[in-house]
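Every protein chain of the complex appears in place save one, which is left out.
Per-chain residue numbering starts at 1, and chain names A, B and C are given in the order in which the chains are listed.
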Amino acid sequence: MPIGGFVVHVQPEEKEELLRELSRHPQVEVFGHDEKGHLIVVLETETSEEMEALVEELSRLRGVINFNLAYLHAEDEVKKIEAGEIKPEIRFHRLRPEESS
Amino acid sequence: MSGKKRRYSRWRLAVQTAAFLVILINPFLNYYWQFSFVQGWYQSLGIGKLWFVSPLEGLESILVSKTVYLPLLIGMLIPVLLALFLGRVFCGWICPIHFLSELEDRLLRLLRIKRRDLWRLPRMVFWFALIGELLLSMIIGAPLFVFLSPPGLVGREIMMAVFFHTLALEGVIVVLVLTLNLFTRRFFCRYLCPLGALLAFLGSKRRLLVVKREEECLKCGLCDRACPLGLSPSQGEGASLYCWNCGECVDACRLNALAFRWRAIGPRVQSDSQPRDE
Amino acid sequence: MGSLLLPRLAHAGLLKSPVGINHLRPPGAVPEEIFPAKCIRCGRCAEICSYRSIRVLDIRYGVYAGTPLINVEEVPCYLCMKCVDVCPTGTLRRVSQEEVRMGLAVINRRQCVTWRGLALCRTCYNVCPFKEKAIHLDQLRPVIDERFCTGCGLCVHGCPLTPKAINIEPVYAFERKSRDVREEEAL
Partner (left out) sequence: MALSRREFLKRTAALTAASLVGMNLPLKVDRAQADADRWVRGTCRFCGVGCRVELGIKDGRPVAIRGVPQSRTNMGYLCMKGMLFYQLMRHPDRLTKPLYRESKKEKFREISWEEALSIAAKKFAESIKNHGPDSVAYYGSGQALTEETYLFQKIMRAGLRTNNVEGNPRLCMASAVGGYITSFGADEPIGSYADIEQAFCFFIIGSNMAEAHPVLFRRVMRRKLDNPREVTVINADPRRSPTSRIADIHLQFKPGTDLALLNAMAYVIVEEKLYNEDFLNNYCTFRVGKEKKEVSFEDYKKFISAYTPEKAADICGGNITPDLIRKVARIFATSPATMSLWTMGINQRIRGVWANNLIHNLHLLTGQLCRPGADSFSLTGQPNACGGVREGGGLCHILPGHRPVKVDKLRHEVEDLWGVPRGRIPAKPGYHTIAMFSAVNEGKIKAIWINCTSPAQSLPNCDKYRKGMAREDVFIIVTDIFPTKTTELANLILPTAFHFEKTGVFGCTERRSQLTLKAIDPPGEAKPEVWIAREWALKLAEELNDPVIKKCVEPFLGLEPGYELPKAIWTEYTQKLTAGRDNDLRGATYEVLQQLPDGVQWPAPTKEWALKGGTYKKFVRGLDPLADEHAIDEKPYQFYGPAHKDHKLWVWLRPYKGPAEEPDAEYPFYLSTGRVIDHWHTSSMTGRIKELMRANPYAYIEINPKDAQRLGIKPGDMVLVETRRGKNILPAKVYEGPMEGMVFVYWYDMAEDRMINRVTKDAFDPGSKEPEFKICACRIKRLSGPKPLKPYLVRL
């Protein structure tokens, strides 16, 4: 059951409308926002496919500039990793300095 | 003439002890005094810039990984030449398994336990052991002998004990080999040791032989009983492929009917007889 | 023991390589694919390692018994480069210190106290033998540069956290044979 933390960049003037829109989604929780147009959103879905679909859907909302994944937690997978059953694939490009904030 | 008696066995014991001490003391030197001039044991021994690599291990590595590494070939050169000229002298004079077996023999003698060679197998098993081992290694993709070889394990166990204060499980194999000795002397060396087989094969045209002088022989059979490999020097088997030139039979003979001899006629030792997969 | 007799199943996962996170081959090792084939288990690398970084595996590791392995969490590799000089089979290739690629350090930013903003720790940066190249600080937070990281594991060893916030991933061990390896072997 994946949990994802996202930074959503929105056009500041559309923010209020968007917040209302997002609050209607049961799988979406908005944790914070600022005047520059950043929203901190946490999504929780049954599968990662569902998560992707949801992100797709939300990205199309009016005013959304982009949807950036900042944190993803996939519980079952992590448990397996902890138990040593699978070895996670390593994605180095994520760690390049120029991409780090 | 009596002074000559038992000369070889004393010499051999001295050489074996020295060889064993090398692998026994060396880990201590490395571990406690950081004196790393010598490293390794009889799978590969490095003395300064001089390297020795056991021919079978080297061969396995080459065959299994299908790569050739020049320093490896150079390291194998001296042991191979030794085998070409002197036969299985490594087994008879250096191998720590043989050394431990001899100690075992002496202990048994001290305890007055007598034993016979209970199990005898056809000599051909020896060659199958070598071929089988090489084939199996190639199939598995890992050199089998190198991590299960009793002579190597002795060295490894000592190193493990010194460096990591523990023993590796596979050391049981050494114990097993020594236990087999109780039923048949050098059972492993006689029939199962692929390294011995390779060295024997290399030494098939060796220069150094144990030769019997018919005119002196009384056919007393002492030499046959003395042979740890169960050969019959009285039948001239001292010159056979299997003999490891330990000299036990020479010592045993009271009439000097047996002696080491350099092969008189120019032996056709092919200089290009590289180890081959049969 | 049974697994010993299963040919070529190493890649099917039955004969699992002991190489894993923080469990690495010594410097200059050939790819794991041919490592057990090439290594003759002579133990010379372990004997010459004055830091006792290199351990020798036992039979519990199946066909990998007798091969050298470094657990960098316990003792990291200090890159003294003695082991590569004594390997008789070329299983450890003679590489120079900065060419070593035992693995690649990866920082777990969710574990690292510096990245989480709880404390200022830069142990990994300080202990790195290629300080400022392999690990540099970006806003006082450590960042790895994969171009220079040798995977020696000094950072893992030094990391004061449990579980470690920095780990070595043995990424190069499972690569297909690279071109330069072939060249060297062709000799």
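Quick note on the criterion: a contact is a pair of C-beta atoms (placed from the backbone, for glycine too) under 8 Å apart; a residue touches a chain by one contact, two chains touch by 3 or more.
Predicted, not measured: the structure shown is a model, and the values here were computed from it.
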item	value
Shown chains touched by the chain that is not drawn here	A, C
Those residues of chain A which, in the complete complex, touch the missing chain	3-7, 29, 31-32, 34, 36, 38, 40-42, 44, 68, 70-73, 75, 101
Touching residues on chain C - with respect to the absent chain	50-52, 78-80, 82, 97, 110, 113, 117-123, 125-127, 129-132, 136-137, 139-140, 157-161
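In the analysis below, only the chains that are shown with their structure count from here on.
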item	value
Dominant chain pairing [most C-beta pairs in contact]	B-C
Inter-chain centre distance, chain A versus chain B - centres from mean C-alpha coordinates, in Å	68
Where chain B and chain C are represented by their mean Cα positions, the distance between them in whole Å	36
Parts of chain B lying in touch with chain C, wherever the complex brings them together	26-27, 30-31, 34, 36, 39-41, 43-46, 51, 53-54, 57-58, 60-61, 64-65, 67-72, 75, 139-143, 146-148, 152, 155-156, 159-160, 163-164, 168-170
Contacting residues of chain C [partner chain B, same complex]	4-5, 7-8, 10, 34, 36-44, 46-48, 50, 52, 55-56, 58-60, 63-67, 82, 86, 88-91, 185, 187
